[in-house]
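All protein chains of the complex are present and in place, except for one that has been dropped.
The chains carry the letters A, B and C, assigned in the order they are written, with residues numbered from 1 in each.
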Amino acid sequence: MSILLNKNTRVIVQGITGRDGSFHTKMMKSYGTKIVGGVTPGKGNETVEGIPVYNTISELKKDHGVDASVIFVPPKFSVDAIWEAVEENIKLIIVITEGVPVNDMLKIKNYIKGKDITLIGPNCPGLITPEEAKVGIMPGNIFKKGNVGVISRSGTLTYEVVYSLTNAGFGQSTVVGIGGDPIIGSRFIDLLKLFKDDDETEAMVLIGEIGGSDEAIATEYIKKEFNKPVVTFIAGKTAPKGKRMGHAGAIVSGQEETAQAKIKFLKDNNIPVAELPQEIPDILKKII
Amino acid sequence: MSILLNKNTRVIVQGITGRDGSFHTKMMKSYGTKIVGGVTPGKGNETVEGIPVYNTISELKKDHGVDASVIFVPPKFSVDAIWEAVEENIKLIIVITEGVPVNDMLKIKNYIKGKDITLIGPNCPGLITPEEAKVGIMPGNIFKKGNVGVISRSGTLTYEVVYSLTNAGFGQSTVVGIGGDPIIGSRFIDLLKLFKDDDETEAMVLIGEIGGSDEAIATEYIKKEFNKPVVTFIAGKTAPKGKRMGHAGAIVSGQEETAQAKIKFLKDNNIPVAELPQEIPDILKKII
Amino acid sequence: MKLYEFQGKRLFAKYQIPVPKGELAENIEQALHIASYSKTPFVVKAQVLTGGRGKAGGVKLVRSREEASNILSSIFGMDIKGYKVNKVLIEEGLEIEREIYLSFLMNRNSEKITLITSGEGGMEIETVAKENPEAILKIDIDPLVGIKSYHYTNVFEHLKIYDKDLKNQFKAILNNMYRMVTELYLNLVEINPLVITKSNKIIALDSKVIVDDNGVGFIKDFDSFKNYDDLTPEEITAKANGLSFVKLDGNIGCIVNGAGLAMATMDMIKYFGGDPANFLDVGGSSNPEKVINAVKIIKRDENVKVILFNIFGGITRCDDIASGIKEALKVLDIKLPLIIRLTGTNEKEGVQILNDLGLETTTSMQDAVKKAVSLIGE
Partner (left out) sequence: MKLYEFQGKRLFAKYQIPVPKGELAENIEQALHIASYSKTPFVVKAQVLTGGRGKAGGVKLVRSREEASNILSSIFGMDIKGYKVNKVLIEEGLEIEREIYLSFLMNRNSEKITLITSGEGGMEIETVAKENPEAILKIDIDPLVGIKSYHYTNVFEHLKIYDKDLKNQFKAILNNMYRMVTELYLNLVEINPLVITKSNKIIALDSKVIVDDNGVGFIKDFDSFKNYDDLTPEEITAKANGLSFVKLDGNIGCIVNGAGLAMATMDMIKYFGGDPANFLDVGGSSNPEKVINAVKIIKRDENVKVILFNIFGGITRCDDIASGIKEALKVLDIKLPLIIRLTGTNEKEGVQILNDLGLETTTSMQDAVKKAVSLIGE
C-alpha cells in the first residue's frame, strides 16, 4: 500500500519543457515514476526525456490515462495550470510552483471541496512513496521503503528528518511535503485521514512550523480518531512575531500561531514533540 | 420513511411576508408542516401566522434548528435567497419562485455539486409526504399516505395524476415537483436514487414532458440500477417544435427532445408509458 | 427573447467584438439613401427573426450602385418563413479568407456554459454535427471557473490557428463573448460565420443572440431591444396578459391551468381523434380577468368550434374560474359551446356558479375532452 502514489500511478508533468520541469522529469523518471506525458501550450509534438509533450491535458488524455499531475509552471501561468488539471478531473494534483497568489488558491480550494480531487501544495517539494515513485523535487536517494508516514510543511527539513529516519532503520510508507503557503490544497488533517486507512503505515511523523492553525486542527483529530503513534517536530521556536520566515505561511500572526503554543497544545494532548529533528527516530523507537 | 421530508422536518420560509409566502405558510402549517420561522430582510421581529420572522437565516439559526427552507421570494431577490440558504448549509432547499435566471441557476447548481444539499426547483410546486408534511403550494387534500413515489416536471398535471392514484387506492410515499425550468436543482435521476433506498416506496411514477434529456438519463439509470416498478407519462406529444410551452424548459430543441422520442426510448427499455394520465393506476395495478 | 442580427451586432460592438461597418434601414427610402453613399460592393441583409434567409434570397451582394434599387425593392416586403422583411442591414463587403463557427450556449444537459466551434463556418451547426461531427469542438465551461487559457489553446489547436496576431484577436473575442453570456443572461450567442479576412482580421459576419426571458428584465441593455416580432398578435396579447399561449392548427380551443396539464389536454384531444387549436395556460392566479382575456384570444381564431376548460384547482380556485367564465359570458359575445371540467379547490362553489348560468360541468378530464371532440364530430 502507501497513500496516493505508487509505481503504477500514471503521472503527467505540466510545464515539462521548462528548466525545472525537464530536469525533474528526468529525475522522477529515473526514480521509477511512470511519467506518461507532459504539457506545455505551444510545444505539442516535442518530447522531453523521451516523453511526449502536448498542448493541453485534453489532448494528452486522448492518448493516455492520467492519475496525477505535477505542476512546474511559473507563477504567472500556474493558476490556469491548476484549474486545467482540476477541470480535467485529475485525481491527484501536486503544485511545486512557489508564488501562486493566495486569492486564486482560495478559489481553487473552495472549488475542490467535496470533489474527489487531492491537491498538494503549492510551494511544496511533492511526495514520494520510496522505492516506488516520486512526484516532485525530493532527492530520492535518502528515502527507504518502510512503515513510517511523514507529512511536512517544509522541504529540506523533511530531508533532514527522513535522513535520520532512514539511518535509524525507519523506512517510510509515503512522505508528503504539503507546502509552505498559507492556503494549501491538503492540510495535515486531510492526509492523516488517508494514512489512517493505510495498512502499511504504522507510525506518523508530522513536521510543522509557525503560522496558521493546521497543527492544532491535526492535534484535535489525532486525539479523537487517529489510532497510530505520532511524533511531531515544530520549527520556529526562535522566530520573531510578525516576520515572514521564508515560507509565505510561516509567520506568527497571533499567540496561538507560535511554535511554543503549538508544542504546548500537542504535549497537552499527549502527542510527543521532538526537541531536535534528529531525536525523532529515538522517540519513535520508544512508542512503536 | 419517505424521502427528504417528514413531520419532524424543521422548515423555514424565505419570503414569508409576501402574498404567496404568507398564504402558503398558513396552508403548510395547517397541513402539519413544522414551520419554525420565516425570513424577510427588514421585517425581523414581525410574525406571520404566529411564526417569527427574521432578517436573515443567520439570525434565525441562533433561535432554531433548520432542516429545510422553502423560497417564495420574487425573481429579483430569489437568487440571493437561494445563495443564502446554500451558504447557511441548509440541507433541503425548495424554490417555488418562477423566473430565476438560468445563468444564476447554472452557477448555483455547479456550486452545490458534491455538497450535501438537495435543491428542488425553481419554478416548482414543492414536495409533500402525505399526512406528514408539505413544503410548497400543492393542494394537500388530494394526497394520501401510501407506497407510490411521484416525481414530476409539472404542477397541476401532478395533481391530476395524484388524484387518479388516490382514487384508485394508491397512496403516495413522497411526491416531488422538480420544476419546469431548463436548469433545476434535482433531476429525475437525483431523486430516483433517494427513492431507491426508501423502504416505504414500492413503485414510482415519473411525469415528464418535452425538452431536455432528463427522461433519457432517468431511463438509463432505471434500466441499470433502479429495482422497483416504474410507470411514466410524457406530456407534449402535440407540442410544436421550437415553441416554449409555458414552462421555460418545455421546448423541443432537437429530435430527441420530443415526447415521441422520449416515449420510444422508455418503451425500448421496457418502462411502461401511460397514454393518458388517468391510465397510470391501471398500469400500476398490473406491474406491482 | 431572440434578437435581430443588427441588435446582436450592436451588443458585439459594445463588447469589442469586431463587426463589419454597417447601417440599419427601416424602410426603402432610408435604404436607398444609405446605398447612395456606401462603397460598393456592399451587402444587403434582411432582418428577420428566423434562419434560412440566405436561401430565401434575403441576403444579396450589391456590386454597383445601379443594382441597389432593384435588389432593395426585391428584399423589402419579402416573406421569409412567414416573417415580413421591413428592416435591412447594409454592410461593407469583406474579402474573406476563412469561415468559422463559434457559439456559447447555456447547456441544460451538461449544466455548463458550452463553447462550440467548428472550422466549417457558414453551415448550420446541426448539419455539420450530422455530416462531419469530428469537425466540431465542444468545451464545457464551469461558470464558477470561467474561461481560461487552456480553453483558448484547445480552440486554436482544433481550428489550427497558429498565427500569434490571429490568436490574440481570437482570444479577445472568446473572452468577450463569454462575458456577454454571463453578464447579459444569454441562452445563446452564436457567430456564424466568424470570418478571417484576407487582411488577417477576425470579424463577426452574423449574430444570433437569444436572451434568457428570466434575465431580460434585469439588464438595461435590452430596454430598447425588446420586441415580440417572432410572436403572433395573439401570442403578444397573451404575453401582455400573463398567459402562456401557443397557436396550433386545430379547432378545439383549450383553457387550462398549468403548462403540463395544458399539454396533456392537447395530447388527450389528439388521442381521442380531435385537434387542439392552441396551448393556453392561465397560470396559478385566480384573477377572473385572465379568463376573460383567455377567451378573447381563443375567439379570434376562426377555426375554433368549441372551447374546452380543464381546471384542476389547487392554488387556482374553481369558483374564481367560474366567476371568470360568468364575466366573460357577460362581456363577450360567446356563441361557441363551452365544455367545462372543474375539480379541486372550491369545486362545489364553482360548479354552483356555472349551474346557475345553465352550464354543465364535469369533474373528469377524459369526459370533458371526449365531449369536446364529439361536438366537433357532429
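The rule is short, and it goes like this: contacts are C-beta pairs under 8 Å (C-beta built on N, C-alpha and C of every residue); 3 or more make two chains touch, one makes a residue touch a chain.
Bear in mind that the values here come from a model prediction, so they are computed numbers and not experimental data.
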Here the chain that is not shown touches A, B
Of the listed residues A:Arg153, A:Lys228 or A:Lys262, which contacts the missing chain in the full complex? A:Arg153
From the list A:Gly15, A:Gly149, A:Gly212 or A:Pro281, pick the residue that touches the absent chain. A:Gly212
Determine which one of B:Gly44, B:Pro240 or B:Pro272 touches the chain that has been left out. B:Gly44
Could I get the residues of chain B that touch the absent chain, sorted low to high? 41-42, 44, 55-59, 77, 80-81, 83-84, 86-87, 111
Tell me where the left-out chain touches chain A, residue by residue. 75-76, 99-103, 106-107, 109-111, 125, 137-139, 142, 152-160, 163, 180, 182-183, 207, 209-210, 212-213, 233, 235-240, 243-250, 254, 259, 275-278
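To be clear about the criterion, only the chains that are shown with their structure count from here on.
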Make each chain a node and each touching pair an edge, then name the shape: line, ring, star, complete, other. complete
Count the C-beta contact pairs for B-C and for A-C, then tell me which is higher. B-C
Closest chain to the overall C-alpha centroid, by per-chain C-alpha centroid: which is it? B
Please tell me the distance, in whole Å, between the geometric centres of chain A and chain C computed from their C-alpha atoms. 53
Touching two or more other chains - residues of chain A: none
Each of the following residues of chain C touches two or more other chains, namely 142, 144
